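Selected chains only, in their assembly positions.
Which chain is which? They are A and B, in the order written, and residues in each are numbered from 1.
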Amino acid sequence: MAVKKNNTAIKNSPKHLLGIQSLSILEAKSLLNEAKKFIELNRSSSKKLDVLRGKTQINLFFEPSTRTQSSFDLAGKRLGADVMSMNMENSALKKGETLIDTAMTLNAMHPDLIVIRHRESGAPNLLSQKVNCAVINAGDGRREHPTQALLDALTIINRKGKIEGLKIAICGDILHSRVARSNIYLMNMLGAEVNVIAPKTLMPKSIERMGVKSFTNMKKGLDDCDIVMMLRLQNERMQGSFLPSKREYYEFYGLTPEKLKFAKKDALIMHPGPMNRGVEIDTKLADDINVSLVKEQVELGVAVRMACLKKYCK
Amino acid sequence: MAVKKNNTAIKNSPKHLLGIQSLSILEAKSLLNEAKKFIELNRSSSKKLDVLRGKTQINLFFEPSTRTQSSFDLAGKRLGADVMSMNMENSALKKGETLIDTAMTLNAMHPDLIVIRHRESGAPNLLSQKVNCAVINAGDGRREHPTQALLDALTIINRKGKIEGLKIAICGDILHSRVARSNIYLMNMLGAEVNVIAPKTLMPKSIERMGVKSFTNMKKGLDDCDIVMMLRLQNERMQGSFLPSKREYYEFYGLTPEKLKFAKKDALIMHPGPMNRGVEIDTKLADDINVSLVKEQVELGVAVRMACLKKYCK
């Protein structure tokens, strides 16, 4: 996630959702407004529209995912689309087929939209250049996870009424996090002030160029914040050279009731899930419905994906 | 499956189907009556209703299953539900997520019903306490498999016209069998007399407290029986200390035409499948359409699941 000089923004064509970086503020707001309408539908007893009847949505997941894939799957089905989910770990890739060959093959079947998750940064962009249909990025490497940022924004708006003027802290493995990156773009765009907090080994160099303030200390970084977004610490980092130990990480960067007091009194907690309880967050805090928005994030995630599917599936 | 003093019944709330043990006789009969109506639908050329249109059914299988998962999948689709099947062996569990976190996540997506199979007894009950939707137990550890017992009951009623007054033998690995346990509850409730037959090592102590007669001998146990339910002998038992050898098991407890003669002349055979041919049942007997109800069990299983989905998905 280091901001290199040759790291030029990948532009969204209007038909793809590849990242927040290339989304206009109008597009972002329009997606959030559309998503609001789907919140009530999902809470009602009959959750079905015909908006995407006759459309084909393919979920192409090269990395496993419970919540993101389920969210897109249900979003598509509730809008009436024909949804086909492909777990690409058991696939023609074993036969040596490339992403592009897979893309070309699926494209020839005339999907209207492909949702892709891939461990390589830029894979969705590459895909979008090869297919005729819309592409939605469901997470690519360390780069972006735009629907996560949109659902985070919707969750904040739903509870705080706005994003403009809020102070938002993003804490944890900033270096490897596509969630952090997409949220930095989006929260900045929508007028929030963003602090990022991480140990030095997990903080990208020159992160300030993205328009954030960086901290290696929770007390300073959380000061006066309205929202505390905790990131998932991926298991593979825990034993590497990035971190001394889980316990030490928890002591300095794990969110506890004590550390939460550094933020505003009415500060709310977010986490993209799945949570490592006792590593990046205290388990009771994670479940405290007075301060944790984790469930609302998942709930509103379906609404956001419905809005994205509806907008791009045309 | 040992009946311990602290083994209190897990109560069904009216919105969940967690086990037969906590089902009232009225509820059981109502499900069976509803299921009867779906038998014809499934045999017809157009197998589709809109009863569950707009509803979301999630199949959450932590243990692999061909027939039970397929049965629930087709049942939901034929009623018009949006069905999402999740094989939880390739899931966020790998990332260390707990059952409860998975449940909370899925619950936030507003499913109307979750069908769960889990290797731990009581997992569906735990799930039901954490979610807002209905939960149907598709098999939990050694505890219960209520839809299996219901489909067995429907199959018997379909062929014998009734259950009351019949004598039913359940033979095999009683100790580890959730199918046995659910059937003991249901057949007793519906007025049948139940014999259980197993080698001592596979017979729970104090099984008589469940209202059955226990036998270690097929000749005595099958005497005068109308129905012979054979259980699947799980491969992992075969090499353990429970059994001397497959061959010896077959000799003493495998159902053969000779042993079947100990039962009534018009006795019928059942098996929850998949069958170990030549272990717990003679292969020709398994396929003899004059005495084996195995296919009808599967067929009526879809009807029973449709009835359960319809009833609980509200």
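What we mean here is this: a residue touches a chain if its C-beta (ideal position, glycine included) is under 8 Å from a C-beta of that chain, and two chains touch if they have at least 3 such contacts.
This is a predicted model, so every value here is computed, not measured.
Within the whole complex of this structure, the shared sequence is present as 3 copies, and 2 of these are drawn in position.
Methods note: only the chains that are shown with their structure count from here on.
Every residue of chain B that touches chain A in the complex is listed here, in rising order: 53-56, 58, 82, 84, 86, 90-92, 94-97, 101-102, 104-110, 112. In the complex of the two chains, the chain A residues touching chain B come out as 42-43, 45-48, 64-67, 70-71, 73-74, 77-78, 87, 89, 235, 273-276, 294-296, 298-299, 301-302.
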